[in-house]
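One chain of protein is taken out of this complex; the other chains stay put.
Moving on, here comes chain A:
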Amino acid sequence: MSKLVITDLHVTVDTEDGPKEILKGVTLTIKDGETHAIMGPNGSGKSTLAYSIAGHPKYTITGGSVTLDGQDVLALSVDERARAGMFLAMQYPVEVPGVSVSNFLRTAKTAIDGEAPKLRTWVKDVNAALQQLDLDPSFGTRNVNENFSGGEKKRHEIAQLELLDPKVAVLDETDSGLDIDALKTVAEGVNRFRAREGKGVLLITHYTRILRYIEPDYVHVFVDGKVAESGGKELADELEANGYDKYVSALR
């Protein structure tokens, strides 16, 4: 089972002029096996939501709660959140010089599982995961995200998703900057993950394009730090036709 409950989440970020509130009361529940898409214009706070849930030190939680299967996520350190079953696929994955992909994946898997994976099956699993995402097996010897193309970075994030097998995945604009073939490859990876039992997905995106390949159960329009409207996948079609204007102008 996996149930992520976000209740009235308020988050600030430090700026030169003091703290600035980015999230202004986000409430959202992702139940067992559900995929939720969060759509919104630039600067609406979508990425802040993703990074706050993962525990990035840049953001300060000033109110509200996040629980995963009843456990207080906000009380956990970044690595404890991951071990509790959270995963964040980042919009801009970070280069880690000198650390090979294979060493990184094995270290992460060991940390998540609490024991080292069995060597033989692990190598097979890694090669299969890389192959399914059109990544060459030699990818393992490269340094994490160093000199990766934009597409390789995103495919590497999804390979990690499949290998680390969290309960809930937050995908932060995984579709941005991908050409159509790479988008399909990434979407297939996400769909393989969703096909596993009880997995939750929070899909953050600016564009409706990816929703053609990853069909959400719910769509939320995110404006000015909170959910402005929620609905089924038909809401995405409406956004496709009319854009965010109606929500943004309502703010003025």
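Keep in mind that, in the parts below, a residue touches a chain if its C-beta (ideal position, glycine included) is under 8 Å from a C-beta of that chain, and two chains touch if they have at least 3 such contacts; residues count from 1.
Convention: contacts and distances are computed from a predicted model.
*Asks:* Could you check which of "Amino acid/amide ABC transporter membrane protein 1, HAAT family", "Fe-S cluster assembly protein SufD", "Alpha-E domain-containing protein" or "Aldehyde dehydrogenase family protein" matches the UniProt name for the chain that's left out?
*Replies:* Going by its UniProt entry, the chain not pictured is "Fe-S cluster assembly protein SufD".
*Asks:* Among A:Val5, A:Val96 or A:Val123, choose the residue that contacts the chain missing from this document, as touch is defined above.
*Replies:* A:Val96
*Asks:* Considering the whole complex, which of A:Leu49, A:Ile112, A:Leu133 or A:Leu202 touches the chain not shown?
*Replies:* For the chain that is not drawn, the touching residue is A:Ile112.
*Asks:* Considering the complete complex, identify which of A:Leu88, A:Leu135 or A:Val186 is in touch with the unshown chain.
*Replies:* Looking across A:Leu88, A:Leu135 or A:Val186, the contact with the absent chain belongs to A:Leu88.
*Asks:* Going by the touch rule given at the top, which residues of chain A touch the chain that is not shown?
*Replies:* Per the touch rule, chain A residues meeting the hidden chain are 54-57, 77-79, 81-83, 87-88, 90, 93-94, 96-99, 103-104, 107-108, 111-112, 143-144, 160, 164.
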